[in-house]
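All protein chains but one are shown in place.
Showing subunit A:
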Amino acid sequence: MVVFEDFEWDDITPIDIAETTAPLCHILYTEEFKKVMGYAKALMAQKEYSERAYFITDEVINIASAHYTIWKYRFDIVVHLKKNLVQELDWCDNIAYENEKNYQIWPYRQQIIELLEKETESVDDLLKLEYPLLDIMIEQDSKNYHVWSHRRWLVEKFKLYRTQRELEFTNDKINLDVRNNSAWNHRFLVQFGDIESNSSCDKEYLRDEIILTKDKIDLCPENPSSWNYLQAIYKKFSVILLIEDLNLFAIQYTHLVENPRVISIQALELTAEIYQKSDKNKSEEIYELLSTTYDPIRKNYWSFCKNLLYQN
């Protein structure tokens, strides 16, 4: 392991962490932090791109990972010294594991991948570097926004739409927790992210996706994630799909059938929407019921929906 003493520092005067005469929110820094930050600032000031500068950025980021200035500096060092990019991603992995909510890691990683892309022939080889990290981090926190966002970036960058790997990944996450909204969101991107709204799509393909989604709704009819996903498919492909076709499916989770297994707010809302063309009274009745009985916290919203019935 490389340590501070491995480098020569005598020629550098560390820059003190500047303070005003009457500081606000002054932090009582540790001696360790003062030291590494002081040297980092001094090296940065003289735009030094060297091994010791590379070393000191690691020291700072390990203590305070949100120091975006140091991230930017490190990137410049990596470029100047032509560091091994795969090793750089490995380093990044470790920082990511320790700092689940850090903002800087991901755009940094993306910059490194873009450099690496120029050196590598195979996208698969690149992706092999990404998947283990993403798998572990999603396992730790299945809804980590930054990690899902990075995965979205990979899908867009390398055109991974409808690839088996991505579809299976979202499948696994949804099977593990059908309420994992991040997984549903990612699935929508993977399935339809590159397709324009209101365009056509293979009907058979859509049918399979609809069946899968309905299965997940049957499993848990109160889950907004799966209902939102289902309706989004119908909305996106309204040229070939009719929302009215969902009537029979939705109605089974409402009071409109005898002995419903469970009453679902989402099913009631969808049913009311479907009826708004053919039977406004029925829609109104449902909104009223949602407002008084099933979902009173949103009574203002239900009355807004009721008003909309007569505006269109």
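The rule is simple: a residue touches a chain if its C-beta (ideal position, glycine included) is under 8 Å from a C-beta of that chain, and two chains touch if they have at least 3 such contacts; residues count from 1.
One rule holds in what follows: contacts and distances are computed from a predicted model.
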Notebook entry, point to check: Looking only at the UniProt record of the hidden chain, which name from "Protein farnesyltransferase subunit beta", "Signal peptidase subunit 3", "NADH-ubiquinone oxidoreductase chain 4" or "Ribosomal RNA-processing protein 43" is the right one?
Noted result: "Protein farnesyltransferase subunit beta"
Checklist line | Touching the absent chain when the full complex is considered, from A:Thr57, A:Gln104 or A:Thr213 | finding: A:Gln104
Check: Among A:Val2, A:Ile63 or A:Ile240, which residue is in contact with the omitted chain in the full complex?
Finding: A:Ile63
Notebook entry, point to check: Which residue numbers on subunit A touch the omitted chain?
Noted result: 15, 17-30, 33, 41, 63-69, 71-72, 75, 103-104, 106-108, 111, 142-143, 145, 148-149, 152, 156, 176-182, 185-186, 188-189, 193, 219-220, 222-225, 228-229, 232, 235-236, 262, 295-301, 303-304, 307-308
